[in-house]
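Below are the structure tokens for one structure; questions will follow.
Here the complex is missing one protein chain, while the rest keep their positions.
Should a chain be cited, it is by its letter among A, B and C, assigned in written order, with residues numbered from 1 in that chain.
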Amino acid sequence: MEQHVPADLHGVEPPRRHTRLGRSASPYLLGAPAIVWLVVFFVVPLVTMLSLSIQTCDSITLACTLTWHFAEFPNLIGQYGDTFVRSLVYAGAATVAALVVAFPVTYWIAFRAKRKNFFLLMLLVPFFVSFVIRTTAWYTLLADNGAILTKLKILHLVPESFHVLATPLAVIGGLAYNYLPFTALPLYVALERIDRRVMEASHDLYATRRVAFTHVVLPLAVPGIFAAFLLTFVPAAGDYVNAAILGGTNTVMIGQVIQKKFLETADYPAASALSTVLLVLMLVGIAAYAKFLGSRTIEEYV
Amino acid sequence: MSALAQDTSIPSAKDLAPVPRERRRRWTYYTLPVYSSAFFLYLLIPITFMVVYSFNQSHSALPQVTSKWQGFTTQWYQQWNGVPDLTPAFFLSIKLALIATVISATLGTLLALALVRYRFRGKGATEQMMFTNIAAPEIVLGASLLGFFITLNLPRGFSTLLIAHVMFCVAYVTITVRARLSGFDPMLEQAAQDLGATPWVTFWKITLPLIFPGILAGALLAFALSIDDFVTSNFVAGSSVTFPLWVYGAVKVGIPPQVFVLGTAIFSAGLVLAVLALVFQGRAKKARPEPEEG
Amino acid sequence: MTEIDVRLERVSKFFGDVPAVDDLSLDIAEGEFFSLLGPSGCGKTTTLRMIGGFEDPSLGTVYLGGRDVTDLPPYRRDVNTVFQSYALFPHLDVFENVAFGLRRKKVGGKDIGQRVRDAMSLVDLEGFEKRKPSQMSGGQQQRVALARALVNRPKVLLLDEPLGALDLKLRKQMQLELKRIQEEVGITFIYVTHDQEEAMTMSDRLAVMRHGQIEQIGAPELVYESPATEFVAGFLGASNLLDGELVRNQSDVATVRLSTGQDIHFPASKVPSDIDTLVKVGVRPEKISIEVDEGEPPAGANWVSGLLRIATYIGVSHQYKVEGPGGTELTVYVQNLGAEEAPAPGRKVRLTWRPEHTFIVKPSAALSPEEEEE
Partner (left out) sequence: MTDQQRPGIDPALWRGLTQSRTSRRGFLRAAGVGAGALSLSSILAACGTAGVSTSSAAANGVGSAEWWSQQPETKTLNYANWPYYIDTAHGKHPSIEQFQQSTGITVDYTEPINDNTSFFTKIRPDLQAGNYIGYDVIVLTNSDPPLSEMIGFGWAVPLDQSRMTNFYKYASPLVKDPAWDPGNIHTMAWQSGYTCIGYNTKYITEDITSIQSLFDPKYKGKIGMMGISTELGSAGLLAIGVDPAASTPDDWANAADKLTQQKPLVRSYYDQDYIKALKNEDIWISMVWSGDVFQAANYQGYDTLKAVIPEEGSMFWTDNQLIPVGVENPVAAMEFMDYVYEPPVQALIEDYNAYVCPVPAARSIIANQLKDPTVANSPTVFPDAQMVSRSKPYYQFKNSQDLDQWNSTFQPIYTG
């Protein structure tokens, strides 16, 4: 075979190549429609609204001017501090309840169930029924003279004056029920990922089932638990429909206040300021997640 | 060496009659399945209530849903469109959900492709934005969007509903499709291009068929989110009334049984679609090559 | 056969600031079975992907059949690839996988059927057309990938470690099969591998790459017998290298003086033109004979003394590890003829080889851990 030695090209500069335009631009071309949509219809409105919290508005003419008026915040926190705390407590209780209720089920689906996809679908099934209808169904079922309480009262299991609606329990229960899929799915993702061999290894190293669970499964599921917590707690803290339908006088949540401020009294600075506080709480949660568990993993669980 | 000696002293398996052994299971083995069944039952309570009470008779001049069972009837199914304004609201929701699903599925798929395939400036920010979008309380989304539309002097109605629905669906679609894409071998696309397929042909012949179950799952999620949305729609609907908005309004005075009929219809359709998607996905998974050891 | 089919002209590829391929020039003749050999990260796959059009060179030009294709996307190049993971389309059956390229070229339906059948018989897979890739074994999938590429009758076939996923036995078999097919179809094959044995078995010529550059290029025998660098010598099989100084370089015999003061002689034609005085001399383990260090060394032969450390019986041969001059470990393979008693460890031994089996190389930088992994 003849040797093909390339001609001596040294001394001539090789032509510099440009990456084909399509290649470098393609992520932008592909992503642009969705990104632009989100920036224009999510980020910009959000920032605009947040800026309202430091504006001053006239409630008849509704003229607002940017006054860098931060005084709204301490006022509102003073006035609605209890409501805020209540919202956080309810959302926290609902989230913990949802976690506790959902964890064994997701564990079962991830580790033991045969038709995983089917049961995952079952978790999502409530989504196919309007959330208003679901909540109304609970309302009807739990009414003071509704199907459930009447029977309990006939059996004298609860006193005649017992009621569930208009109590914190009803609101927390409603929140926990409605946000369950958001709790269950990240949990499932986290548990599904745990390598079965790690479990075997732990048994090999003399771990009982309980020890394997507490020392292997739980720590490995922590990012998922945190993601589930975030995805349940944050929307629940801002929710107002559950409290509006199922709650009563002393179960008012901050979402209801914001809604009233926005839609009834058009008190934009106050509503925006309250929303800002809510958002800040959420961002603190996300930041904490990113700090402790790395920002990469956030997306993996949603 | 002593272990080896011991080993050889054990009679070989052939010499022993097989001992029938049943795997002994402690009662705790059954707690999880039993608990899970109870959990799913609990999840289904309000849905069951809806389906069952869509067959409940009513003797009132103005039939409304109550928890009192008054006898079986299919009357409400025959008169499914008997409530004025509910039917248009229902169809508005269907139309809105369909269009929002198509748009968000398209945009979300494209974004997912960009996120999985490329590293680009702003990728991290995009992912953060998506997460914030998903986690943000709906009331904040709706309220800020309303303010924005008013600022732009955009009349509220179908178009603003559509914008809002795409806005809150697109991140979900992106995440779902991306999950599917990350298991996708990019070599397949290179192979197609190597065999003479242009990027366009490659997308239609290779990429799309393979990620289709992911897109379907994302679209299904988008459809469910859209048709169920109340809070955000509430802010941006203008004078349009969607199904959840109508129901929320009616809930305050008592809802007609037709709401349960239409709710059951949406639920059944969603279930059928989801099961189809499941079957489809199962088949697609079977068609994927098993990773070779080595 | 003298037609140049693929030419790379001063091609570089940077990922960020890191050069994966560094100012590489290469000509490959039509019909040649050419291998790019090197450890992982040497740039061999990147080079292949630039020929295929999957990577754009940062600098330089790629020619196919004399035509500048640097800016052409893969689907406009008359080149096909067999991917490492095969990249068979999971949703299409075998027939449609193989027919994919033909359909893109708008070949008529009848012709497609015929050509697919031909390709399938070429790779010995008649009758598998209706299977899905997932229903086939690794070896069968490999053949489908080959058929899918060959059916398009490309000018050049690129193979990216196509046998990497197969077990050893199947691999050996496929190596022969690939060579047979290549001879049958007469297409230029460019084959990327990190397995030197594989490269030597099949290639007409091979290029050993390191750090994005070609260390040596040539026929397998040449590269094996006369490696140009310490790296090539080490990468292509075991070799024994001794540090020394080039003291005499006359017309017919050259001499290298080892650190022990001993001289090693070899034909002057083996001395590369651009070599310095500090060199390494080497000899392949199978070229060495080993004997107990007694009496006069044979005249005209090169020899060194050492201490036998380990003797290993490996069936076809005996393998000896000897501590040579300056503590260098030397390896010796002795064919198992069953005639002699093997020397026992601990003995002083003498290693002897013929001057023409000696080679001389430039010292290279030490191997990085990733390279050694291979």
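Please note the rule applied: a residue touches a chain if its C-beta (ideal position, glycine included) is under 8 Å from a C-beta of that chain, and two chains touch if they have at least 3 such contacts.
Predicted model, so just to flag it, every value in this text is computed and none were measured.
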**Q.** Displayed partners of the chain not shown (whole complex)
**A.** A, B
Q. Of B:163, B:215 or B:237, which sits in contact with the chain we cannot see?
A. B:237
Q | Among A:88, A:143 or A:220, residue touching the chain not depicted | A | A:143
Q) Considering the whole complex, which of B:43, B:94, B:146 or B:197 touches the chain not shown? A) B:146
Q) If you put the missing chain back, which residues of chain B would it touch? A) 58-64, 66, 75, 79, 82-86, 142-143, 146-147, 150-151, 153, 155-156, 234-239, 245-246, 248-254, 256
Q: Spell out the interface residues on chain A facing the chain that's missing from view.
A: 52, 55, 57-65, 79-80, 82-83, 140, 143-146, 161, 163, 165-166, 244-245, 247-249, 252, 256-257, 259-268
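One rule holds for everything that comes next: only the chains that are shown with their structure count from here on.
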Q | Mean-CA-position distance for chain B and chain A (Å) | A | 16
**Q.** CA centroid of chain B to CA centroid of chain C, Å
**A.** 52
Q: State, to the nearest whole Å, the distance from the C-alpha centre of chain A to the C-alpha centre of chain C.
A: 55
Q) Which residue numbers or ranges of chain B touch two or more of the other chains? A) 199
Q) When you check chain A against every other chain, which residues touch at least two of them? A) none
Q. For chain B, which residues are in contact with chain A within the complex?
A. 32-33, 35-36, 39-40, 43-47, 49-50, 65-67, 106-108, 110-111, 113-115, 117-120, 122-124, 126-141, 143-148, 151, 163-164, 166-167, 170-171, 174-175, 178, 199, 221, 224-225, 227-228, 230-231, 235, 243-244, 247-248, 251, 255, 259-260, 263, 266-267, 270-271, 274-275, 278, 281-282
Q.
Using the touch definition from the top, list the residues of chain B that touch chain C in their complex.
A. 185, 187-188, 190-199, 201-202, 205-206, 209-210, 284, 286-290, 292, 294
**Q.** In the complex with chain B, residue positions of chain C that touch it
**A.** 52-54, 73-75, 79-81, 83-91, 100-101, 104-105, 132-134, 138, 141, 148-149, 152, 164-167
